[in-house]
Every structure is written in structure tokens, then in C-alpha cells.
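Mind having a look at this structure? Questions to follow.
Omission of a single protein chain aside, the complex is shown with its protein chains in their original locations.
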Amino acid sequence: MPLLEIDDLYTNIRLKQGEVKAVGGVSISINAGETVGLVGESGCGKTMTGMSIMRLLPASGYIASGKVKLDGRDLVAISEEEMRAVRGNDIGMIFQDPMTSLNPCLTIGSQIAEAVALHRKVKKAKAMERAIEVLNLVGMPKPQERINDYPHQLSGGLRQRVMIAMALSCEPKLLIADEPTTALDVTIQAQILELLDSLKDQLGMAMLLITHDMGVIAGRADRVVVMYAGKVVEQASTEEIFASTNHPYTEALLASIPKMDGSVARLYSIPGIPPDLSNPPTGCRFADRCRLASDQCRDNEPPLVTNDQNHSFACFHPVGIEANHVKITLKVEAEEIQRIEHADRKPLMVLEHVSKEFDITKGAILQRKAGTLKAVSDLSLTIYDGETIGIVGESGCGKSTTGSMMVALEKPTSGKVLFNGEDLFGHKPKELRLIRSNLQLMFQDPYASLDPRMSVGTIIREPLDINKIGTSQEREKKVISLLSEVGLSSRAVERYPHEFSGGQRQRIGLARALALNPKLIVADEPVSALDVSIRSQVLNLMKDLQRTHGLTYVVISHDLSVVRFLADRIGVMYLGKLVEIGTGYDIYENPAHPYTAALLSAVPEPEPEREKTKVRKIIKGELPSAINPPSGCRFRTRCERATDLCAKEEPPMTSFGALHQAACHFPLISKVEIRTGAAAF
Amino acid sequence: MIAFLVKRVGQSVIVLIGVSIIAFILEHLLPGGPAKAILGGRASPFQIAAFNHANGLDKPIWEQYFVYTGNLLHGNLGRSYKLNQTVNSVLATDLPKSIILVGSALILSLIIAIPVGIFQAVRRNGIYDYAATSVSFLLYSMPSFWLGIILILAFAVNLHIFPSEAPQGQTIGAIITNPRAMFLPVITLTLVSYASFTRYMRSSAIEALAQDWIRTAKAKGLSQRVILFKHMLRNALIPIATLVGLSLPSLITAGVVTESVFNFPGTGFRFINAANTEDYPLLLGIIIVIGVMTVVGNLLADITYAVLDPRVRYR
Partner (left out) sequence: MSKIDDLDEGLSGEGGDNNGIIGSNSGGEAHASGSQLKLIVQTFLENKLAIVGIALVIIAVLFCFVGPLFYHTNQVTTSYNITQAPGHGHPLGTDQNGYDVLGRLMVGGQSSLEIGFSVAIIATIIGVLYGAIAGFIGGVVDTIMMRVVDTLLSIPTLLLLIFLAAVFRPTLTLLIIVISAVSWLSPARLVRGEALTLRVRDYVKAVRVMGGGSRRIILRHIVPNAIGTIVVNATFQIADAILVMATLSYLGLGLPPPAANWGSMLSDGVNYVYDGYWWLIYPAGIAIILTVVAFNLIGDAIRDSLEVRLQKR
């Protein structure tokens, strides 16, 4: 008998008018000791399924029908008091955002101990002992001392460890982890996932891993359940679902993720958007966006059928089974074709020893300087006309500040930013304005980057108005043509941003950025706020526009696969420093800097074989403070190869290939001597 | 924490200097200047010139200001010629009584408003919530003097339960030994401040209840009672400390009005009388003292906030 058996679960959420049918007949079973991955895009009902198990639905939500059996006992039917004895005791849960999921007014020790005291009926002191024990278990350094800390005194990674300790304190049989690493940086994500995996084995518990990230699933789950629009569409063992996908949605989802090996030049994108669940369609819910859909799909709902490999799917035209339904083929371009002949290109923007420091002040009257935050330190970089440069790094590495300096939003503390050979900051404000029209910014948050009080037409026309380009009619025309270029109808002109989805807003932002015919666009996390299927649409569009407009991109992202997809050359930043730069191949296949290598191995990839066999180089510890960065090489505090030399001397940038440079005393590959003249060969 | 305290005290000092400047400006706004105000309307130009010279009022304006603040710093608030008393001695008898009135109303209103606000938040959009919201809305929209009059009509004139006038007498003893007569003024002031506290408490509690860590607490299996009183209450109460500080000016305003409705022998009542008799030195003295008390009260509230909130305490 499975440990947890969800049987035909329906969960609804009441709205002012009508109801959202968030979960529409889901059946999942989890065996003891098993990890089941629940994947899907936002709004597919995966979180609501998790919350239904715990009966922790929002006030307007309720379980309409179905059973949730834990060890044979139906949790839907028991009283609230009985349910309380299950929560935290038989089932533990961890949530997405560790920054907001802990009570700021109570010490972490007391927050863990209260669950122990409640379920194990022990005294406070005894519960505290147990709290220290589990904190030790989750790898909290010096738990004895940390027990009386408040949440805000800990970093995000440590807080998530506290959350895990809390969920595991009573050794539950099942752990529900709802996007446990989405809010964390890649290296911390790897630490937490590794921890969850090993704890699961130690305690012999089962885990329901809810996530949108196929990579996380590939490496950690035994079985995968894919949800779409409140329904389970496919379910199989992890190997099976990646190797022989049957449902077109799963297939499309996998095809829309950029690959880390850079083998895909163009992503698949699912047309349309998910259906409105307050009024779900009668047939297959994916039919409207499916490339294989027939009338049968629109009229009838396909049942979930299971084949002999214990692989179930709900589709009339499964991929790879009916002979006439070929798989999606993606255009693959060889690395060599894409390679840019840099010798022919002229530099568009040059950053010369650029640093940016922010003063930290104290005191109300005197504003004494208490320290400086070294956001970017001595960064030199040349951007060639027509190329795409990617900048990767974890939060706080200074990549966004670098981007702001490139578009003249921030003035460097020292160093120069040259555009077409002219210093950006050596101009009068009026002249700077003229130059600025060449430099545009694409924002991360599609909700914050468009003024909600302006119509889309006004928003796109604003740059033309400001720079007094063309007559009124010409501007109107330009707006329409820009809209069509980004794939939106001219009817959008009259509408307001709130009427558009995230992906559409990102297109509107792109249209606005293109209005002035810029040379360089700095895209700061252009797709990280978007769902996977929407993401690929925007990424493809960015590539198309680069070709038609001859754009140069600087793509800033924490997501290494996105950067790999877009960029010709990639720079890796750590704590304000550029530590390595090179082509996609150099960085991803042949990294020289230990940080680059560790960062890459931390990224979960949607390939089970690779994920399960991968030798992980997990970076220990947390990012040091940028107010007081370590001496010498800034990465040395977390580096396996570090010696005394690394603390004493800052490593200089050295070459490892024509376009490949890194700053490390003990690089992973050998340096090459480049003789001038011969390099081009 | 120390950085926060230094910053906050620094701000208060600046605001205190600001208060002294305002008082100084007000004094010079008086028709005929400070001299005429103090000597009275019938003073001759010669008398005024002599007074100005004797008090340094013929010196440059900034020098006058320093003399003025010097006096304030020595605790010298001037002299009421109408009452023939120093302002200090007038305040010494009146102020403690007003503090008792306003203080007890403040405490009482918090005792009522906090549980009611929490109850409303937990049962929000229910029938009791709507009822309580309506009551506070009505109280909030009511002139405080009218509320006092209605209470007098109901409890003093019609029911004869409580006297319509506050206890009369110069000493504090006379005030606190007559709780029956204190009842109506305290209740009036309590209801006025209850209205704004309970609205705030309700939204503060609703905000706290919507936080992610409440969900975490539920996921641990804690009971509603523990979640409310251990987890939510503390977080919801912290902003109340600041609110109490910020509402001091309006509380004092309501106090002045209440004192005048019930003839309560306190500073507010004295202030109104001084206004009607054009006793400017007394008016200014009271304004300065109340200004200083508000600033200090605000500072104390913010320090309480810092002590209660670990995010400020351990920074």
C-alpha cells in the first residue's frame, strides 16, 4: 500500500464571481521512501495540490471532493484537531521563500522546539535539545550558538536550512517541498537539494517535490507527475518521462528549455496561454495550444491511461506512439557556424577599469561614512558590434550595477565607459541624451517596467516624443510597426499594461526599447519572471530582433542556460570582480576558474542520466560581504585550490585561448602563450 | 540598535530646536510684538521701548532667539501677568491632572482596542466585524465634544448615574479620589482614541495573519490559539507602539476638548481660558511644554518599538 494516496482530488477557490477550479481530479500516489516530482507552470494547480494534502488552503479555498489517504487514513474526512496532529508530525512541509516563512519575532530555536514540544509531548528544555540536534543534522554551523538567533540574522540559505530542520524535527513520513530552492542562488540551491536528498535517505521518508524546474526534477525525483491546468497529464518514472515522453505538453515543455551545451539555436515555444480555470474547456485542456490537437481533443476529455511500463498519460494522440506524429525537431547549429569572427568587428563599448562603490552611511545629522560597498571592482571589458555578451553570477556579484553603468544610469566611481570611443560620462547632459538613445535597457519585472497609467501606444511613443523624432503621424506609424515586429496586434495601442500577460508586457518593453533604433540593449534578467513556455517565445524574439536590427546585446542573468542560448561570449562575475570570460564553449565545456566550474556543476539540468552521474563540486559556505571583501582573490574563502598566495596576491587576468581569459593563480586548465599575429589562426 | 538610538535621538533634538523656533516665531507674530502682548494693550510707546531694551528685544533677531532658548533651557517659561503667577507654577498644578486623564484614557482604550481589533481580524467580514467597524467608524466621525455632551445627556441629565462635571479641586488628590466624577471624561476620551486604535489594530492583525510564517506555523500543527497569541500578537503589536507615539498630538487635542466639556481643571481647560483672556505668555508656555512632551513621547514610542522588534534590536 502506498504511503500517500491522492484519489480524484478536486479543490476550488471561491472568487467574487464564480470559482477557480484549481485542482480538477488529481490522483497521485507516493510510496514510502520515494521522491515524487510534481512539475508544471504557475497556475497549474501543483501548489494547491500540496496545500490540499496539508489542508492548508487559503480561506477562500476548499476541497470539493476526493480522498487524500495517508497510511490508509483519509485526511479529508478527519476533524481539524486530528489534522493538526498530522501536520508537522506525519507530514512536514517547506515553502518557497525562506525570507518570509519564518516568524521574525521568535528565535529559530523556539520555532523549531515548539513543533517538537507539541507533537512529542516533551518539556521545553528537551525540545530545545532536539532543535540543536536537527539543526546539526541540516548542516547549520555551530547550532548551539545559533539557536537563539532571530531569522533576520541568517542568510537565505541558512534560513532554508532552519525551515528544513523545522519540518524534519518530528521525523515525518512525508515531506512536501514546495519550490524549496526557487528563491535561492544556484550554488545554495545545490547545497539545499543535496541536503534534502541525503536527509531523505537517512530518515527513510518520502518526498513530494513541487517545482517548475525540470532540471531539479531530473536529478532528484524517482517518479515525475506533470500537471497542466489543474489536471495530471503525464506520469512515469523519471528516466521514462525524459526518454520517451508521450504527452505533447511535456514534450513541448522540455523542448522550450535552452540547453546548457548550447546545441539548440532556436527553442520551441508553445503558442497561447493556459485556459481560464474558472471556466475550463470541456475537452483536453491543452488542446488549444497543442500542435497535434484534433476535433476529438476539443470535444472529449482524454482519460489518463497507464501502459505496461507504468507510464500514464492523458492524450488521444500521444507523441512517439502513433507513427504519423513525429517528435518536435529543433534546429541545431554547429558551434563553429555561430562563432563570430571578432577580428572583423569593431569595439562598440569599452569598459576600462570600471569600479562602482556605494557609501554606507550612519547617523542622522552628520551622515558619517560607515563603509563602502564595493559593488563592482576594476572591471575591464570590450563589447564588439553585433555580438551578444552574457554576464552571469549570483545575486550581489555586481552584474546589475555593471549593466546600469553601461546605459549611463549609474556613474562609475572610477574608470571609463567608452561608447564608440567616446567617454559616456565626459559629456554635458544634453549631449549625453543624444548618445543615450543608442543604449537601451530591457527590464526584469514586466509589471514594474511599464507605467500602469499609460496606454501601450503612449508607452511606446514616449521615447519618440522625448527625443522629438518625426511628426505625429510618423510616430503613430512607427508604434504600429514596432508592435507588429514584437508580435502584437495594432489593437494593443489603445490598451493598458494590466490587460496583458507577463510575456506580452516583456514584448511591449522590447518595442519601447527598439523605438530609438539603439545599438546596444542591456537586458537585465529578461525572462526570469516568466514561465518556461512563455520564456522561449521571448528568447526567440530577442534573437530574431538582433538579426533584423543588427543589435548588440548584453544579457545579464543568473540563469546559465538562458545566457548560453543567447550569448556569443560570456563573462562570469564573483563579488564585484570579473573572474572569467570566454566563448560559450570556453566557459561551459572548458572552464579555467574554479568558481566557473563550481557554478556550472551546481546548475540542475533536465537530463536525468547526466544529473545522476554528475560529480558535483558543491561550493561550501556563503557569499562573503561586499563591504569587506576577502583580500587577494575574492573567491579564495570558498575555493578548494586556495593557498596563501591567493590571500596575498590578486590574480591577474591571463589568457587561455583567443577569446578566453580568467583570473586565477591555480586554473583548471593550462595557460596558453598568445603571440601577436599568430592568434588569428 | 545603538546606531538606531543615536539617529533617533538626533532627530528628536532637531525637532525640539524646531519647536523652540516655532514658539519664538509665534511670539513675534503677536500684534505689537512680545512687549505689547506682555504689557497689555494700553502700554505706552515709551513703556514698550523700555521693556524692549530691558529684555533685549532691540537686539538682532538671532541674538533674541538665543536669549529666548537660553531661558527655555533654564526651564523659565515666563510669567502670566493675567494670573500673576509664573507659567511654571500654573503648569505644576495643572499638568499632572491632565496626564492622569489622558494617561488613563490611553491605557483603557488600548485594553479595549487590542482584543477587539484582533477579534475583528480573525472573524473578518463577519457580522461582528461589520458591527464593530461601524461603531468605530461612527466614533471616528464624531466631534469629541459632541460625544461628551451626548454622554452627559444620557448619564448625567437623564439617568443621574454620573455627575456631569469633572472633579473640581486644585490637587491631584481631589481628582483621583472622585472616580465617579472622573468616569465620563475618561470614557469620552477613551472612546475617541479607541476608534482609531481599533481600526489600526484590525488592519495590523490582518496584515500579520496574511504573512507566510503564519502558514509555516499552521504547517507545524499548532493550534489557532497558539498561532494567534504566540506568533501573530507580537508582530501585530509592534507597530502599535509607533501608533501610540504618533497619535499623541490628536490625543492631547481630544484631551483639551474633553477638559473644556467637563470643566476638568487641567492644562487644556487652562489653555482655552488663556485663549479667551488673551493670556499669551501662558498660551505659549503650554504650547512649548506640550510640544516637548510630544517629541519625547514619540521618541519613547520608537525606542519601545526597537526593543520589541528583534530586527531593529539586533542589527
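Worth pointing out:
As written, the chain order gives the labels A and B, with residue 1 at the start of each chain.
The rule is short, and it goes like this: contacts are C-beta pairs under 8 Å (C-beta built on N, C-alpha and C of every residue); 3 or more make two chains touch, one makes a residue touch a chain.
Note that this is a predicted model, so its numbers are computed, not measured.
Residue B:F271 is the one among B:Y68, B:F271 or B:Y305 that touches the chain not shown. Contact with the undisplayed chain is limited, among A:V407, A:C639 or A:A662, to A:V407. Only one of A:S155, A:S244, A:T413 or A:S501 touches the absent chain when the whole complex is considered: A:S501. Screening A:E19, A:E171 or A:E462 for touch with the missing chain picks out A:E462. Residue-wise, the contact with the chain that is not shown comes from A:L441, picked out of A:A287, A:C315 or A:L441.
For chain B, the list of residues touching the undisplayed chain reads 11, 14-15, 18-19, 21-22, 26, 29-31, 137-138, 140-146, 149-150, 152-153, 157, 164, 249-250, 252-253, 256-257, 260, 271-272, 274-276, 278, 280, 283-284, 286-287, 290-291, 294-295, 298. What chain A contributes to its contact with the hidden chain is residues 43, 252, 255-256, 266-278, 289, 291, 328-329, 331, 364, 407-409, 433-434, 436-437, 439-441, 443-445, 447-455, 462-463, 466-467, 483-484, 487-492, 494-496, 498-501, 503-504, 509, 512, 516, 534, 536-537, 540-541, 544.
One rule holds in what follows: only the chains that are shown with their structure count from here on.
Per-chain CA centroids place chain A at a distance of 51 Å from chain B.
Touching chain A in their complex are the following residues of chain B: 3, 6-8, 10-11, 14, 211-213, 215-223, 226, 230-231, 234-235, 238, 308-311, 314. Across the interface of their complex, chain B is touched by residues 54, 56, 84-89, 92-93, 95, 97, 100-106, 114-115, 118-119, 150, 152-153, 163, 166-167, 362-365 of chain A.
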